[in-house]
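Shown here: the complex without one of its protein chains, the others still in place.
Now for subunit A:
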Amino acid sequence: MAKEEEKPKVKLPDSEYQGVWIFIEQRNGKITPVSLELLGEGRKLADKLGVELSGVLLGYKVGHLVDTLYQYGADTVYLIDDPVLEQYRSEAYQVGVVDVVKKYKPEILLFGATVIGRDLASTVATELGTGLTADTTRLDIDMKNRLLEASRPAMGGNIMATILCKEKRPQMASVRPKVFKAIKPVEGRKGKLIEETINLNEEDLKTKVIEVIQEVSDKIRLGDADIIVAGGKGLQDEKGFQLIRDLAKELGAAVGASRDAVEAGWAEHSEQVGQTGTTVAPKLYFAIGISGAVQHTVGMENSEIVVAINRDPNAQIFEKCTYGIVGDAFEIVPKFIEEFKKLAKKSGEVNNG
């Protein structure tokens, strides 16, 4: 006879607050990737605590997204669907989120650290009078005290600080995109839907979204790219940095840059990777002529494969790479371009029969 599986003992919450919630950010009826990443991480936290994982979804005509949330790990979805929520406005979204939190009382509430998420999380935390940890990159549970340990880089990335919210509930945090991984969606996984209404009319609101301008560009967005070719001060000048653009073009990759390369004017700020730039996690990251200062590496250390090219064998970047090449970028990068050209030609021939 099979023994009953022993469950790990979990302390029940001292307060009535229970469960892990993720704010599901959607824009134009599309779920932002960070929300799915947070469901993945939230699932782990909820399992540890022995509680449910829920998503909170606000918008207008967004009911079709609910199934996706179950598939990515949510047990329950709280949905508020209302015309006043068609465009994000913090004054309206805040009311909806605060109302469901007060009614159903989660112990943990997480937001993506996006423009919308940071704004909404601050507003909601203020209204609830609870603590909010900003821009976290690591989450864990102190099981003894049933506390969320939310850690974030501070002091320009030189230290990590773990922030606790000991008494107030829910414990809130915003979490950087691209730090956690979504689970593989489970086809057909179902959950429970709880629909709520929002007590708000258009006339009550003081803001109006006039226009949303999506920047259409032929450049691949850094945050979304599968391959990034990043260059630093080691490229010497703008002409040298062109090598980075050439390799990126050959690979259909996004261009990344260190802050020093941006400050030298060789790359745009939108191309900067790191603490004060974008956090990225591509499949493949080339770090070329980049020394690997901590402010740079906090932005790219979740990349799957890192190929580093640097002339200095002691460069810090070699601590953060998968493959390290000690050598001159001006010799090595053109050879990579050549090889990828050959490869493209070969696969082109295969594809054409």
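Note that in this section a contact is a pair of C-beta atoms (placed from the backbone, for glycine too) under 8 Å apart; a residue touches a chain by one contact, two chains touch by 3 or more; residues count from 1.
In this section, contacts and distances are computed from a predicted model.
Visitor: Looking at what's absent rather than what's present, what does UniProt name the missing chain, "Oxidoreductase", "Electron transfer flavoprotein small subunit", "Xanthine dehydrogenase family protein molybdopterin-binding subunit" or "Putative tricarboxylic transport membrane protein"?
Guide: Going by its UniProt entry, the chain not pictured is "Electron transfer flavoprotein small subunit".
Visitor: Kindly state which of the options A:Lys102, A:Arg221, A:Lys249 or A:Arg311 is in contact with the chain not pictured.
Guide: A:Arg221
Visitor: Where the complex has a chain not shown, which of A:Gln18, A:Thr76 or A:Gln94 is the residue touching it?
Guide: For the chain that is not drawn, the touching residue is A:Gln94.
Visitor: What does the interface between subunit A and the hidden chain look like in terms of residue numbers?
Guide: 89-91, 94, 114-116, 118-119, 121-123, 125-127, 129-135, 149, 153-168, 206-215, 221, 223, 226-227, 252, 283-284, 294-295, 298, 301, 304-308, 318-328, 331-332, 335-336, 339-340, 343, 347, 351
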